[in-house]
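Shown here is a partial selection of chains from the complex, left in place.
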Amino acid sequence: MAAHPGGLTAVASSGTVRSAVGSSSGTAPATGAGNAVSVRNLIRSFGPKGVLNGVDLDIAPGEFVALLGPSGCGKSTLLRALAGLDHDVRGSGVISVPERVSVVFQDSRLLPWDSVLGNVTLGLREHDADSRARKALAEVGLAGREKSWPHELSGGEQQRVALARSLVREPQLLLADEPFGALDALTRIKMHGLLQDLVAAHRPAVLLVTHDVDEAIALADRIVVLDSGRVATVRTVTPEISTAVDAAGHEALRRDLLADLGVVGTSH
Amino acid sequence: GGTATAGNPTSQASFTPLAASVPAGTTIKVGDPSIRVALELSGLIKDLDGINVEFANISGGPQTTEAFRANALDVGSVADIPPIHATWTGLDVRIIASAYRQDAVNHPLYELGIAPGSGIAKLEDLRGKKVAYSPGQAQGALVLRILEKAGLAQDDVKLIELPSTGDAYSSALSSKQVDAAPLGGVQIKRYLAKYQADGATTLRHGLRDDPGHLYSPAKVLADPAKAAALAKYAEAWGKAQRWIEDHPKEWLEGYYIKDQGLSAEDGQYLIDAAGKRDVPTSWTEAIERHQQTIDLLAREQKKPQLKAADLYDTRFEAIAGTAFTVAGKGGAA
Amino acid sequence: MSAAPVLERPAVEPHLDPALAAREDVRPTGRRLGPGRRRRLAWLLGPSVLLGLWTVSSATGLLDPRILSEPWTVVATAGELIADGRLQENLAISAQRAGLGLFFGIVVGAVLALLAGLSRVGEALIDGPVQIKRAIPGLALIPLLILWFGIDETMKVLTITLGVFVPIYLQTHAGLRGIDLRYVELAQTVGLSRAAFIRKVVLPGALPGFFLGLRFAVTGAWVSLVVVEQINATSGIGYMMELARTYGQTNIIVLGLAVYGILGLLSDGAVRFLERKALSWQRTLAG
């Protein structure tokens, strides 16, 4: 997690899907070239309602970006656009993403007709897919549940299966839409660890949607706050801040982010 | 097989003589679509004033017997096989009027369609050939009679069971799935028109296949009021036969073209093919021929014996024939 | 203790333009696994190809007109029959019979499906007999129907009803039984009455199934006419075809088949149109 905005620390893994066209306006933090993700002037709307009103965003290879923003501000819409899932949504803008993108959906989205194991190995072509999936399931605390149906899992367990599904892959870009929302504090910390291990091992670019400011600070290199369909603020998290929890800088960043989100005064 | 009961439980003696007049309010349900048109075209329908005649568009064996069972019909119009089968299935029926064709052998209802290239020139050539056969239908009985006439047993040919619905037989012939199949009416003309060029022919069987009957359930005939009404209907029916005979133009126009939607050409073909009508005042000869058919069917289809005479209600014997004859004289005058 | 947090606040104008389409739009384009966007009138392609094949093979003599009349003959026949009013009359009568049968079939099928779907007793009593009914060939039932209901219109409409209610029943029942248990639980916790449960959960949930049943039912109703109108009918498209068959009028037979085909396509299309309107809440592969 040492990559900085626009930095080119890790493996150059920018994909071949579309080269980023540099025709962006505004003060986007970096140029498109060399970035894993480059979004320019992204506009998306459902009916007359504009959801994204010109989003610019770059993510360097290996960079971990957290996306915050009020409910309904367009975080999932942005992720879906990056994942290429919005064929039928009206809009414009230029998006460039790597080839191998992995998505953790806001709903866990397990195939109801496949076992937990089958859901994790879905789409894996490697011959050791099964054993890797078993390992990933064990890591998220679901050893022994390989044969369960998704509907036999608790909410948090389903979410962890979805996480395991993305852990066994080696994406160049990981898009995760509130992957820890239904987890208790302890499990959540464990999952953070797993995600950090994945990032350390394969250095994917990560865009993580979360509502937990602390989580954003702990995990991200950079925190982007979305508001009114645009990038309202971008805050860089230095390693010092993210690791030293009780530090003043940490508390200040926390307070600032909450303020960005409209929470005035110290919340609980 | 052979589980159906033979013979008619109601004997002729149990019928009361026909009353001269029809009680007011008597209703008869009649399944005789073509004569209905004749009655209307000729105005003879007025003869039936005072009787409630309800016409149903039902004819042919299976449908009329089904309707008889459901009490939905009092009299139906069929060929000679259905009364036999009806009796075999335990439905007690009686013929009350019969019409034939003069020179029937040269005016057959059916001819034997011969598939192109099957080399059948006479009935005896059928030996070893595939012949379409529909056991329950008049065509099926005809095939058996043809084989008998040709001196062949069922085993001497290959009977291919095939329902004769629509143009199934002419399809089967033209695609050489069968070598011979009885074709009737316009189908003969069409088959030849289409496939004569390929070598298709038809063969006259030289048998009488002309009987047409009115028949009723014995239960209905046992009802004096209905019986009287049916006697009136049989009379009108005889007159209508004569009217058709005498008015081919009107018949062509009113029935074949307007009612049945045929072309004038097809209608004329059918009229010509039918030749002259014959409505006898005595059934003796007809009963004899009917008995032969019964004997053949009983033997070939393993059915109980029947007496053909039991199928006829002799109270009606002269009615239609007399009406036909008298009307003819009247028409001539 | 550490560096102060860095704030970058990009000054981008909000600029949502109604004319989005005019803008440049470059998206990552993955292979699309679904069938893609629905295209209007695309459904005409198949029938047109069929018609084209028929025409071409007739014109080149590949298809013997003795086997299947040429399209133009059929069109000419249609012209004649329309000119003398026969086609319309027969169609109108048939449509009335089919419509009545369809109506009663839908009502009976849906009610039975509800009874069988929502109670185990109802299911035990109704489901078996319905399965038996549909296993028994319709033709074999006609004598019984004549026996019980005579040979008049009642019997005709009833026969159609008996044919039509089966798919409606089966599909609605399956649709209903396929409703996600989560919604049943929800209904229970918000205290829905039985009637409200049926109205708010069961019927909408079973609607996709019902519509599929309806698609079987509408064509089923038309097809039944062939059988029904052989019995004591003097009009109707089934009667017209039967008559043509006895006289070997191939052109009228083929016209009849074409009419059936068109009726089938149209009624099926109508049901699917309704379906799309009624099920607009669905987000499925159908798009």
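We call the chains A, B and C, going by the order they appear; numbering starts again at 1 in every chain.
Criterion: a residue touches a chain if its C-beta (ideal position, glycine included) is under 8 Å from a C-beta of that chain, and two chains touch if they have at least 3 such contacts.
It should be emphasised that the depicted structure is a prediction, and the values quoted were computed from it without experimental measurement.
Chemist: When only one copy of each protein chain is drawn, what copy numbers apply to the whole complex in this file?
Modeler: A x2, B x1, C x2
Assume only the chains that are shown with their structure count from here on.
Chemist: Which chain maximises the distance between its CA centroid and that of chain A?
Modeler: Measuring from the centre of chain A, the most distant chain centre belongs to B.
Chemist: Return the chain label for which the distance between chain Cα mean and whole-protein Cα mean is smallest.
Modeler: Of the chains present, the most centrally placed is C.
Chemist: Just the number, please: Cα centre separation of chain B and chain C in whole Å.
Modeler: About 42 Å separates the centre of chain B from that of chain C.
Chemist: So how far apart, in whole Å, are chain A and chain B when each is placed at the average of its C-alpha atoms?
Modeler: Roughly 86 Å separates the two chain centres.
Chemist: When you check chain A against every other chain, which residues touch at least two of them?
Modeler: Within chain A, no residue touches at least two other chains.
Chemist: Multi-chain contacts only, two chains or more: what residues does chain C have there?
Modeler: none
Chemist: Can you list the chain C residues touching chain B in their complex?
Modeler: Spelled out, the residues of chain C in touch with chain B are 66, 86, 142-143, 146-148, 150-151, 230-234, 240, 243-250, 252-253.
Chemist: Under the stated contact criterion, what part of chain A meets chain C in this complex?
Modeler: 17-18, 21, 23, 25-29, 43, 45, 48, 50, 53-54, 56, 81-84, 86-88, 90-97, 101, 228-238, 240-241, 244, 247-250, 252-253, 256
Chemist: Touching chain A in the complex: which residues of chain C?
Modeler: Per the stated touch rule, the residues are 1-18, 20-21, 23-30, 32, 37, 287.
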